[in-house]
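For this view, one protein chain was removed and the others were kept in their places.
Entry: chain A
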Amino acid sequence: MRRRILRATVAAVVCAVLLFAMPLGFAALRLYEQDEVRELQQLAEQVAVSVPAQVHSPADPMELPRTEPGTQIAVYDSGLRRMIGAGPASGDESVRAASAGRASSQQTGGGLVVAVPVGSGEQVRAVVRVGSKTAEPLRRAALTWAGMLVLAAFAVGVGVLIALRSSRRLARPLEALAATAGRLETGDLSARAATSGLPEADEVATTLNRAAGRIHRLLQRERAFSADASHQLRTALTRTRLDLESSLADQGLRVPAQGPYAAMRSALESLNDMQATLDDLLALARDDPERAPLDIGTLLAEAERRWHGELAASGRPLRIVAEDDLPETVGSSRAARQVLDVLLSNAAAHGKGTVTVRARETAGVVAVDVEDEGSELPDDVDIFARRQATGGGLGIGLALARSLVEAEGGRLFLSRQSPHPRFTWLVATSTGAGDSDP
């Protein structure tokens, strides 16, 4: 995205500079050439004035002015023969043109040639030819082009800088949106896109947030419904079962094969079927998102790197312990990192002494304990309740961490209250259950 914006802007700037600079460069070259022609013409006119009336008179020899190297001056008579100076022995095309009465200039392979007639009207007595081999116009043009190139490079540079800035400004909101969508996709339904000031992106963000909120509410309602239905049905089944079983038990082994007791037996059988159906339905209703494996070892090592310094700064050690050969875990590593960060920042802000993070196995799943040596928590406060952050963000952080953990099928709870609080995070496994049962 950023690269595309950058590339498009740079291409536009380069095109504009080229379109503007090429004709200008060409015009500059032509200008310098004309300058040179004019100079040579002036020189030729100067010589022409000094050509005597009798060109062939030996009594009055001509003197040609000194010239820069590379400039040749020659005087030709009306028969196009060179009389004096340097140049071709017999007059070339421009000399011939001048002998017809018109001054001429010509670009030849070796440089510029200018010829002016001496005399008036039909009577051309002689022709002065000035040839210049210098690459002066080209040299001056090259200098100008170099200057223009520097300016063009500067213009393109400024263009790139502006493009970089605007590409960042345009891309950042979209990248943030993509990141939020990614988090939602991995199951972090608490993710929301922030507004960026870019109206188009904000519109998408608002819509995305609304959609995420709706999915979250729907999912919560669904889960609550499943849990409620399960609870109510199971309680009713338990009650009925107890009634039937205890009445049958009262009869002992002398249950007649017919009559009400036989009916109670078959009712119990039906209850078994109902229970199996209930289990199947609930298993179907449970959403089981596809989840990537989560490496607890790496996660803890990262957490140590992030938190070691901060805790050490206040003189508190951080101890990370992990059992060998832990069961496999699944889940988003981003969410897992956030959960650990919430627990550790909670320990850093509200706890005391050594902070210990321990990964261990319990009943076939991985449990991560985070504890410190701080004072016990009050008994009557639910620290996981979402409330206003009065005590330095304890409330909202833990509530968020719990929702993140539960969205993946794990659990986060206070597993010890005193003497020091300990939080335990049961990390979700791929099977959604431990495999310890035979």
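Definition applied: a residue touches a chain if its C-beta (ideal position, glycine included) is under 8 Å from a C-beta of that chain, and two chains touch if they have at least 3 such contacts; residues count from 1.
The criterion applied here is as follows: contacts and distances are computed from a predicted model.
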Exercise. One chain isn't displayed here; going by UniProt, is it "Transporter", "Thioredoxin", "Electron transfer flavoprotein subunit alpha/FixB family protein" or "DNA-binding response regulator"?
Worked result: "DNA-binding response regulator"
Seminar exercise, completed: In the whole complex, of A:Arg96, A:Arg192, A:His216 or A:Arg234, the residue touching the missing chain would be A:Arg234
Seminar exercise, completed: Cross-chain touch to the chain not pictured, restricted to A:Val13, A:Leu189, A:Leu343 or A:Ala367, is A:Ala367
Exercise. Any idea which of A:Thr67, A:Gln106, A:Ser415 or A:Ser430 touches the chain not displayed?
Worked result: A:Ser415
Seminar exercise, completed: Had the left-out chain been drawn, it would touch chain A at residues 227, 230-231, 234-235, 237-243, 245-246, 249, 271, 275, 279, 282, 286, 325, 327, 360-365, 367, 379, 382, 409-411, 413-417, 424, 426, 428, 432-438
